[in-house]
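With one protein chain removed, the remaining protein chains of the complex are shown where they sit.
Here is subunit A:
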Amino acid sequence: MTSFKRSFGDSCGSSELSSKVFLRSSKGKCTKIVRELYLRRDIPCSSKLCTRCLMDIKGDSYGRKKPFVLSSNAPVNGTIKVPHYIVPDTNVFLHCMDVLEHAAITDVIILQTVLDEVRARSLPLYNRLRALVASGEKRFYVFHNEFRSETYVRREPGETINDRNDRAVRRGVQWYHEHLKEVASDSGKSIAVVMVSNDKGNLDKGKREGVTCCNIKEYVSGMKSSDELLDMISTALENENAKIAKGDMLYPEYYSMSKMMTGVKAGTLHQGKFNISPYNFLEGSIHVPSFDRPLLILGRENINRSVHGDQVVVRVLPKDQWKHPSSKIIEEETMAKNDNPEVEQFEAIETEQERKALIDEAKVSQGAIGEGKPQPTARVVGVIKRNWRYYVGHLDRSSAPSVGGRSQRNVFLIPMDKKIPKIRLRTRQASELFGKRIVVSIDAWDRTSRYPSGHFVRSLGEVETKEAETEALLLEWDVQYRPFPRAVLDCLPKEGHEWRVPQDPEDPRLHQRTDYRGLLVCSIDPPGCQDIDDALHANRMPNGNYEVGVHIADVTHFVKPNTAMDDEASVRGTTVYLVDKRIDMLPPLLGTDLCSLKPCVERFAFSVIWEITESGDIVGTKFSKSMIKSREAFSYEQAQLRIDDKSRNDELTQGMRTLLMLSKKLRQKRMDAGALNLASPEVRIETESETSDPIDVKTKEMLETNSLVEEFMLLANISVAGKIYEAFSQTALLRRHGAPPAPNFEELQNQLRVTRGLTLHTDSSKALADSLDRCVDPSNPYFNTLVRILATRCMVSAEYFCSGTHGYPEFRHYGLASEIYTHFTSPIRRYADVVAHRQLAAAIGYEPLHPTLHSKAKLENVCGNINNRHRNAQMAGRASVEYHVGQALRGKVTEEEGYLMRIFSNGLVVFVPRFGVEGLIRVRDLAPVEPKSEFDAENYRLTVEGSTGSWSVGLFDRVVVKVMDDMEEHTGKRKIKMTLVSVEGQKLV
């Protein structure tokens, strides 16, 4: 009896079919993965020279064919003197992406093998590479060599995956070479294919196999802008070959990833985001879930090569190594002045000076042990994820000898951000780069090197030119400032500026749109505002109540979900306002024209209309898409004047008076409920109208009309939040402000108790608001504002969230004392409002909700991004003000009143309200010879033995300082510099 069953071997004979097997292990699980590959012969080489591939390709299911990418006029350079395409290997992409992004490099073939490896190693780099391919300008082509039968390579037994991939790359190059040779015989034009690599082994093998290949450095040095390009090559790549040779390890080794994960899971190690203190570059802290307070990380060895922002894993140190946070200002600049970037041999991680500073501190904290307990300290044992980005800074002039020449040498870059350590750079352009703002990227931080090493990316221009500084701060805060791409602009209405509200009542765009064009609507904004997103009106109703309306620009009419414009806006997240520049979230056609509620023009709006009683109670709320016609666009001052002008009694003015009256009542209610009145120093910079050069600084005035607008915007936001939460309990986009944890206030409470005998209650926002009101010092009228500024710094920041991720009690907005809150009123400049608009439109049945807004996971991503962007935009705005304040004061010397905000054993931080800036005064700057000083940490007093007798200052004391501008050597920023003139009326000089 025989069986007719076939055996397995008989059924798999096709040569076009292959499979690869590998193991993937993650989170302790292990999966065997089998991938079947169907190999093809019709994947084109995409060279415009090639006629064979053109005949072979079949196009997609619609018969569309992608145009060929690689030019028939291939580039030639000094190293490869024939027309050629280049095929870089994975390492080149990983370490020299900046070079490849340079305009000089064109016609590049990216093998799929390489692309996959890049993706596995670094997603951001992969995305940059994808963007390069997509842009099409530089003719980058992805060749799917793993799917073409001639170029597919099987892993040989015992071969490492890297070797196999290298072989696949060489095979790909070889195939291209042969293929183009055949093509050349058709057309008579020949094009070489060059493998570019940095791996010596790979290059040698390539040469042996007859592949044209070339080291990346050799390749680049044959080009015109070779100096610049050579600098862009990552140092990590250079070190790769020499790394093994070095001996001395300065830093402890990192734990293996699996050891860290096991430890974190078991609770013996802790993971969190690493932060550096802005006052002390040797003091880091990390907030981890298992401790209420942040863990301190002190000294270079414990910081162990972490950079501000990295996700790290730490181990808590034994109790005898616990310390107090530093009471001393330690700046890298003064401590590490004498480092030489060229010499590495005698590097110790901590220099003598640094060690001394640490010991001094330890002594101080030893003495103060009676007061507060020392805080737990920790050591970084590994980095989960580097958060390295581009850093802007300038070269340290003292770090390189002044001899010119084009030879390559090491220099230090001092980042603008004080929290980032110096970066060692190898450059040939040192002499040109001094005095410029330059962008660098960190490549690696070896155990053998005291500082991280990086490479040059590009130069922004001279330090202190407006263009360079503006671009620098945009880069520092990761603001997208490139012009809007074509795809986004294509989403704009075709009519452009000619777009009008349709007049035909049957027009589908008017469906379900209420006509409010008859209402006397006006807008009140800062002077010169172009993107007007809100307008208001108020009427007396026949029943004696008031009808109040807030009309918000209907941005979502123009920005539909899932379009390029929507994607761009969601990435940008917010409009960024700098002193002299605005970086828009939406293209200006929408922001400043079609959406902007300009006066005397009909516009689409999203309206919230309330019925409010005389006493400020809300009787009814309705929401509708509408069209309005604003009668007037006021500035705050103009509106104030109009209201105050008794001779004006027209309906519009009456309406504004009603709004003002109601807003005061609403405000009182809010304050009674415990809303906080916090202060942040805001200044306005007067600029010369022609050049927009700053000429003076003024503190911003608060008018009644400011709070008028604010009150109704808050009301609208709260009403909308309630409505969208009711409709979408899981996916409403809301904004919350958590109650600050009590320990945040401890320091401030203690300071107030010791210096002024005041108590600060922090049990609720109401208690805090009341006790802040009581914080007054009759002799110091600014004291209250000062305390409010400090209290603001103890708060946590408000955040956007998706309603499904928190319980209702946690929705609370602490600062506004509102149960629920969202952002609805500024859709032109905030993406959160755009989402809220869409959700509200769906909630009132205007249009169905787009599926992406149903997905909690997607909304969480959006929230994460806009929270981040929002914070960065604020920081960029502040940095811009700071820069302009410095510029405005350039060359001027004035005496100003200031207040002591922080006190250290070797310095004071003075806040000058007039300019809204803080400045640091070091004890050693008080006199030519550092005077003796004594610091009483418990009473926050510093006593200094001056030449004219001793004097002492305490926290919150009023001082007079001489303010002048100063070029800060360390960061290259022009900042204001202060010197002490008198303390509490007592002259020092």
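Here, a contact is a pair of C-beta atoms (placed from the backbone, for glycine too) under 8 Å apart; a residue touches a chain by one contact, two chains touch by 3 or more; residues count from 1.
Simple rule for what comes next: contacts and distances are computed from a predicted model.
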{"item": "Protein that the absent chain corresponds to, by UniProt name, given \"Centromere protein X\", \"Cytoplasmic FMR1-interacting protein\", \"adenosine deaminase\" or \"Ribosomal RNA-processing protein 42\"", "value": "\"Ribosomal RNA-processing protein 42\""}
{"item": "From A:K48, A:K205 or A:K259, residue that would touch the chain that is not displayed", "value": "A:K259"}
{"item": "Sites on subunit A contacted by the missing partner chain, in the whole complex", "value": "1-3, 5, 7-9, 19, 21-25, 27-30, 32-34, 155, 157-158, 160-161, 256-259, 261-262, 265"}
